[in-house]
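Selected chains only, in their assembly positions.
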């Protein structure tokens, strides 16, 4: 798909679920019985195209990519016995899709209602609620933001700035790719776990895994797995092209 | 129809009030019984309609208010050009829908359903007073809870939360655990109109 189409398209989606619903609808699939392999392929294609443009794909999209891949592979892997109490990720995904679809439709209905009632005006007495500097009067309807806003303004020039807020870490896939390549170059072939680092969180693992897949697709690394569910061994590919070359 | 004294009084009260006026206030001020007040409200509504007036009586939440006919919105909005808040974005509208049907709920719960971060949508909705902070969930971290406001009802012209479109269907969906989720009995295809299910909500 062309780069520009993809850019425009991905921006039009409200997130991974929206994109998935779009794909399901486009390919006329049954939401209650989604062929995960097919959808995963289509989905990853979108993500890959976006990344080829060096667009910063939001982490939610990548997490969903990992989920789809995991559901797909789960059906191929040997079961770990019947006592496995894990929630079925497929059922969870179905629920997410069905729920999100319902809310998406309801938002559409709310939009129609908005279009009608936004055009109905109260008398001037009620218009006060358009004003920003007074709180509404109904019990339970007053805005705490107004209260805190008042305090904030007071403190603005008297207090040191508020403590730095906690930023949710957003890794860039490009950084992970560079990191993996550097590690492999410096230290030679190694297991995936070591590559990621001992106490990596789920997000980091997902990112590194996606980065690894990307490198494999580009022919820059070779991945080996000697037994089902065994450790992945990663080695730099002999035929590795010069850095930054196109995947072809 | 010529309005009687009680209806005139009620009309005057609702017109002069700065928020929707509820039944309790109307009976207290007029000294009339609830039934009589209700009938007077019907007469006011009927008379405004009969006379072809631009003003109409609307029920919102537990109260009544007089507003202009939405059909005249185009003309009236010329009065307010820059002062009227814009329409809600799609992200805000979806976020608002999730809050409305699952309130009170935390940010994480909204994000779980939408599958994306909702920080900025929640902020917009708070600033537009469509949602409010309604306490905390007793979970680790004690996250803030959000709920919709009276302003939300006003904005969407809803009588109350029970009038949300497809309320039963969505409530049931929200309560169904993933493993029990089943294809609905009635035929449903991707191509079917999404409104099929909501026909009775009109």
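In order of appearance the chains are A and B, and numbering begins at 1 in each one.
Note that a residue touches a chain if its C-beta (ideal position, glycine included) is under 8 Å from a C-beta of that chain, and two chains touch if they have at least 3 such contacts.
No experiment lies behind these values; they were computed from the predicted model shown.
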(request) Would you give the formula describing how many of each protein chain the whole complex in this file includes? (result) A x1, B x2
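In this text, only the chains that are shown with their structure count from here on.
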(request) Take the average of all CA coordinates in subunit A, do the same for subunit B, and state the distance between these two points in whole angstrom. (result) 32
(request) Report the residues of subunit B in contact with subunit A in the complex, numbered from low to high. (result) 15-19, 58, 65-74, 76-77, 80, 83-85, 87-88, 90-91, 93-94, 96-98, 101, 112-117, 126-127, 129, 132-133, 149-151, 154-158, 164-166, 169-170, 173-174, 176, 178-179, 181-183, 189-191, 194-195, 198
(request) Within their complex, state which residues of subunit A touch subunit B. (result) 14-18, 24-25, 28-32, 58, 60, 64, 87-88, 91-92, 94-96, 98-100, 102-111, 113-123, 125-126, 128-130, 136-138, 141, 143-145
